[in-house]
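With one protein chain held back, the other chains of the complex are shown just where they sit.
Showing chain A:
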Amino acid sequence: VENVRLLDRLCSRKAVLGTLYLTATHVIFVENGSETRKETWVLHSQISSIEKQATSATGCPLLIRCKNFQVIQLVIPQERDCHDVYISLLRLARPVKYEELYCFSFNPKLDKEEREQGWKLVDLNEEYNRMGVPNNYWQICDVNRDYRVCDSYPTEVYVPKSATAHIIVGSSKFRSRRRFPALSYYSKNNNASICRSSQPLSGFSARCLEDEQMLQAIRKANPGSDFIYVVDTRPKLNAMANRAAGKGYENEDNYSNIKFQFIGIENIHVMRNSLQKMLEVCELKSPSMSDFLWGLENSGWLKHIKAIMDAGIFIAKAVAEEGVSVLVHCSDGWDRTAQVCSVASLLLDPYYRTMKGFMVLIEKDWVSFGHKFNHRYGNLDGDPKEISPVIDQFIECVWQLMEQFPCAFEFNERFLIHIQHHIYSCQFGNFLCNSQKERRELKIQERTYSLWAHLWKNRADYLNPLYRSDHSQNQGTLHPQIAPCNFLYKFWSGMYNRFEKGLHPRQSVTDYLMAVKEETQQLEEELEVLGERLANLQKSQLCDDKVESKQQDESKQLRLFTSNNSLANTPQEYSNDLKSFPSRSPSQGDEEDSALILTQDNLKSSDPDLSANSDQESGVEDLSCRSPSGGGCLPSEDSGKDSDEAVFLAG
């Protein structure tokens, strides 16, 4: 469709004219314009909702909201075209079969072996061994090898040595969805463990000998403690209500030596609504501080994040400080349980704070343990009531921790944002379906590519320059402040306002420091090489000056890119009466976008590597000026009078 306008979200004066394309996998908007032909690519999988707004004199507005929080406003001149686009997008964004998803057509031009290697990058067997199992207390169990005991569990789980197959099967019959207690994390220092399951089908008075024996077995697997904690991550009222439906929670009277604890985290419906409310706040035009803070509080979002974090802290403390094992469950044991177990693991074990370790953590507690990616993130068209930002909340917990402990994580914010992006993008096969069983049936590993391999290949972009494995923050457990600590939870504008360039600090400290680190390394290597050469030359009496001058030139070259970090930016609308938004600096926009266009053009010959596009879509990481290969950016002049800039003097 031609002559479509793309509106700058809140400043209608900044509309760009271009052409809209719909392909099998993407919506693409290409700007008209001689030099810059900026392209905006959106994967259909990313589309969360499409809204057709009232036709006005200028055309028919269409609002596309994405799962990665990008919001695109288009104005299509003809009503009929708009309707067509609307209907098409509705269909394209709601695939019915897995084969429609992008991951089955995505082709990064790797051969079969590379694809396989990519899938082997994260190996859970290795991970359990690293933890220290199997050992005297824990063994691998293949009772579920055909998924006959629990179809949402993996084929192999770890259970206490004293848990026989009979006990496991018996316990599974007493657990919702048959998700029996299994090992999530083992602490080899003190034999304490984190186990996970779903709620027991106890109703008001039902008992199950095998289930009780299962919990005993977990306790016995930790000789250092004579009891275990059982943590129910639901609010007490919800758990009690479940009893009427024949489910519920563990009665301390029936299970010997357990200490039962509720840690109320709300359910998926509450979380879905909370996110919705928060996004509404983000969409406000020119909100006052008051609008924003009240809106954020009313959404309850940060309160929920804190609840998840508090639960993780409780469990980590139980394991690290008290040496007591913990069994965690919620209702079905695949949402809150996953969140809380992974937060606790992250706090306990510095390995999970490395890039590789984090991938392993997600693979273990989310992918292998049957978190329902398809239902929760809408790979396929399904029940809207199943949709909920469960993993998004976990990812945010990680970010909040990164803000509190800047030296403790090997990866940076961009890593988290890209993972979130790809959970929804369906560009890779890792997060498809609802269980390991479904993924194997679809032969995901033979037909798609692994996100982990892709991220690992680009790991230089994801490093945290402040991370040092020998840093004090990385020895052992992290201890976030428990109280008072409300103020420690910040609004993550890098994620929820990801695409609004005007909002973020113009200069990325992370990128700068990474460049500095790289340069230091290069210079050190240089120095070594030259030192050797000098030593050799000192034997013969050749002119040292030739060598030295060369050395100086090279070091000057390397220094160039770190010396100028300033990027011109333009003022936003500072007056209250004109409701507008930070204007995008044309000069800055050109610099970044022309670099992006180059990448685009290079890839056009083959299937575009659209994971690169995901970088382009985000406003945060495309600081192409940082790359050491370039000679560095010349400071762009603060752009001259931009006739588009609003006259701010209305008063």
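Just so we're on the same page, contacts are C-beta pairs under 8 Å (C-beta built on N, C-alpha and C of every residue); 3 or more make two chains touch, one makes a residue touch a chain; residues count from 1.
As a working rule, contacts and distances are computed from a predicted model.
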Choices "MTMR9 protein", "Oxidoreductase", "PITH domain-containing protein" or "Hemoglobin subunit beta" - which one is the UniProt name of the chain not shown: "MTMR9 protein"
Candidate in contact with the missing chain, chosen from A:Ala24, A:Met289, A:Ala460 or A:Ala535: A:Met289
Chain not shown, touching residues in chain A: 282, 287-294, 296-297, 300, 302-303, 306, 404-408, 465-466, 468, 471-473, 481, 483-491, 493, 497, 502-507, 509, 512-513, 516-517, 519-520, 523, 562-566, 568-572, 574-576, 581-582, 635, 637-638, 641, 645, 648-649, 651
